[in-house]
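Note that this complex is displayed minus one protein chain, with the remaining chains in position.
By letter and in written order, the chains are A and B; residue numbering begins at 1 in each of them.
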Amino acid sequence: MSDATFPTDRPSLLRMALCKPGFMVGILIIGFSVLLAIFPGFFAPYDPNALDYLAVRQPPSWAHPFGTDLLGRDSLSRVIWAYQVNMQMAVFGTVFALVTGVVVGALVGYYRGIADLIFGRIVDAVITFPFLVLVIAVVAVLGPGLINMYIAISVVYWVYYARLMRAEVIAQMGNDYAAAGVVMGYSDRRIIFRHLLPNAITPVVVYWMTDMALVILLGSSLGYLGLGAQPPQAEWGVLIAEGRNFISTAWWLSLMPGIAIVLTGLGFSLLGDGLADLLRPRG
Amino acid sequence: MKLKTVLGVTVAATLALPVAAQERGGTLNFARYDGSRLIDPIYADRNPDIWMVGSLFDTLLRGSADGNSVDPGLAESYTVSEDGKTVTLTLRDGVQFADGSRLSGEDVVFSLDRARNPDLSPWAGLLGSINSVSADGNAITITLNDPDPTILSMLATFNTAIVSKAAFDAAVGETDQDKSAAIFAVTAAGVGSGPFYLCGFEQGASMDFCANENYWRIGADGEPLPYLDSVHFEIVPDDATRILRLQAGEVDAAEFIPFSRVAELESDPNINMQLYPSTRIIYSPINTRESRADGSPNPLADARVRQALNYGTNKDALIGVVLHGAGQPMSSPLMAKATQYAADLSPLYSYDLEKAKSLIAEAGVEPGTQVTLTTLAGSADDATIFAALQQMWGELGIELVVEQVDGATRGAKNRSGEFDIHTYGWVNDVNDPSQVVGWLGYTPTAKAVGTGWENAEFNKLFEEAANEMDPEARKAKFARMQELYADASPLLFMYETPFAVAVGKSVEGYVQTPLGNNIFDEATVSR
Partner (left out) sequence: MSSLSYIFKRLLLMIPTFFLVMVIIFMLVRLLPGDPAIAMAGDRASDADIQAIRERLGLTQPMLVQFWLFLSNTVQGDLGRSILMRTDVASVIADRLPITVFLAVYSVVLSLLIAGPLAFVAALNRGRWPDAVIRTVFQVGLSMPVFYIGLVLLTFLAAQLRLFPVGGYGDTFGERLYHLFLPSVTVALYTSAIIMRNLRSAIIEVLDAEYVQFARAKGLPPRLILGRHVLRNALISTVTLLGLSIGNLMSGTLVTETVFAVPGMGRLMLEAIFARDYPLIQGLTLTFALLVSLVFLMTDLFQSRLDPRMRLQ
């Protein structure tokens, strides 16, 4: 019964995907980004931390396609190694919030009652803060750095996932199969995790994709403000901050990581949009 | 008498110049890295406050141009008694506060009593030798408990600047703090006699100084200083934006130019890139305690290891990458060159990899020993220092790891000793070496800048020097302290840096002193 609402028409899905150039571009960008993130050493021409005091801020050349930075490090290699950090951000910055949010949202949406009331207040309180203000405040509590940044984002973000999940679960509960599950005497756990969750999770997954783009933007903003990844670690926001002072004389320092951010962000949102189109319940 | 001679000289000088007219009037727009909070001589405790005190207030004496002696200020003359326990000063006649009211001996007594009240001022300790201050007409008498070689320098220091007693009496508020805040909130003339008075203030955003028409010092054209009508300060914390604003002509000067930009601005035809000599030193305290905070043995407790780190640090390379050449290695272990009694021990631990390696071996440090460098999160300089030190010390078999914290945490770690090495810096507030030496080496005041290093001979010399009135004998004691300190090296001795200020071509006469004070007295701007 539940299969009726879940798209299973695989071949036509693939065909549709191929028809959507935006989606394909998204897949290509993210696929390549993942490759760079997993094997930065293979793609990067130099050690990203090797200093060369005698060749600082060299403009792009054949030897250094993106030029060199303030300490004579190869900019291309640093941008590539930063893929590892920034893609990691997209994963670790979202996955804890995703899991917690999905579980809490599903439970609250299923059981309602007092837990739902309390949850409602928590959501209200958290969304009342501008997101960045809260994340920065949490980072300030924990101290700057990547891991603390993940914690800060997760602490705030799970609420958004939970809210979305709760709404979906409540909507799904109105469907016949949920009622049927109750009538057939299935356990709550079975109804929630076997029936409601798979059906309600589609919009959450779509949201997750856009969220990864957002987290990369957020992470690089924090890096830029000095609250995220810390130099000498290569991270796009940090690299832009390093090049900030030289934007008119050594433009390549901030341009290249900027392009990387935009490309990756674009990739994730194209992917998210494409998925949303594909998975949108039809009929 | 003295005034007349000064006048005679300046008149002659002006006549000799092809253009005799002194540029007067106008507003100088100045971009600052951080704003002042409260420019009260006794409460100023951050550099952006301290460095502005001299523009709004006068001290009895003034630091001389070379920084090694004092000149008359509000007091036109001074004498120190034979036993060194009484200082007598004569106030200049007819000095007025910016609102036109007379500055009298009463104001001096009020100001100095306020400045040495430990319940009020964080700087009261610097005036600990004063027993009493009294005034009789223009004659001011200061009696001391013990002879104090620093007293004249102290009377030329910001915290002894003279405030108007009447202004404080009239201010609303229960406590002195409240009164001070109330006075500065209304931004009116009347509390100080400096070349300017505070005439506009938006906390953390902007600040205005207006010329004090009653200022007593005379300019090159024979009229009272300052030349400017006003100075408008804007707070622009971001380095790049501060420079952009100067380049766009929105401001006439920008302070704290990052050294990486100095060369570029030097070649800009519309900008004068000024590097003012300073007493600023950049160093890294090394934890010298026998064991680390977690109880493990501390490899840095061995002086040979600390020496090795100093030898193994290529200061020239460091100055190259961090300061882009705009700095010099420390030549005294305890102070900048510009400080009185600074010994020239250069080269102080010049780069010597072999020596460093043999000292490390001698001390029996295992290759791969981990040492943590605590740096300031968000500081580009610190990040660069770490990257460079990590590579340099890697050659010694030391594996340097970084721990990035904020300023408050770094301060707390310094206090509790939970660090291996961390970055720090210092600028003198007083034109005398005792302050910085007390901070860096004397155990009872600051645990030798948190390093835990303690040396009985050093402490004894420091205490003796505090009462030594013979300049030569005092100098000798400081020389010995510097020797002891260099040998023990509780610090990684890095470098001294100038104050980098970029000013537009239209600006002349602005100065930043080695202590950091911003001086607008003789600044001009042509439009």
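By definition in this document, contacts are C-beta pairs under 8 Å (C-beta built on N, C-alpha and C of every residue); 3 or more make two chains touch, one makes a residue touch a chain.
This structure is a prediction, so every number in the text was calculated from the model and none was measured.
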From B:D58, B:D99, B:E234 or B:E403, residue that would touch the chain that is not displayed: B:E234
Residue in contact with the excluded chain [from B:E250, B:E362, B:E395 or B:E464]: B:E250
Of B:G128, B:G173 or B:G407, the one touching the omitted chain in the full complex: B:G407
Residues from chain A at the interface with the omitted partner, ascending: 121-122, 124-134, 136-138, 140-143, 213, 217, 220-221, 224-225, 237, 240, 244, 247-248, 254, 258, 261-266, 269-270
Residues belonging to chain B that touch the chain removed from view: 37-38, 45-46, 122, 181, 185, 202-206, 234-238, 241-242, 244-245, 247-248, 250, 378, 406-409, 411-412, 414-415, 439, 446
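The rule is simple: only the chains that are shown with their structure count from here on.
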Chain A-facing residues of chain B, complex: 239-240, 243, 258, 260-261, 264, 317, 320-321, 377-380, 383-384, 386-388, 391, 402, 404-406, 409
Residues of chain A touching chain B in the complex: 49, 51, 53, 56, 70-71, 140, 143-145, 225-227, 230-232, 241-242, 244-247, 249
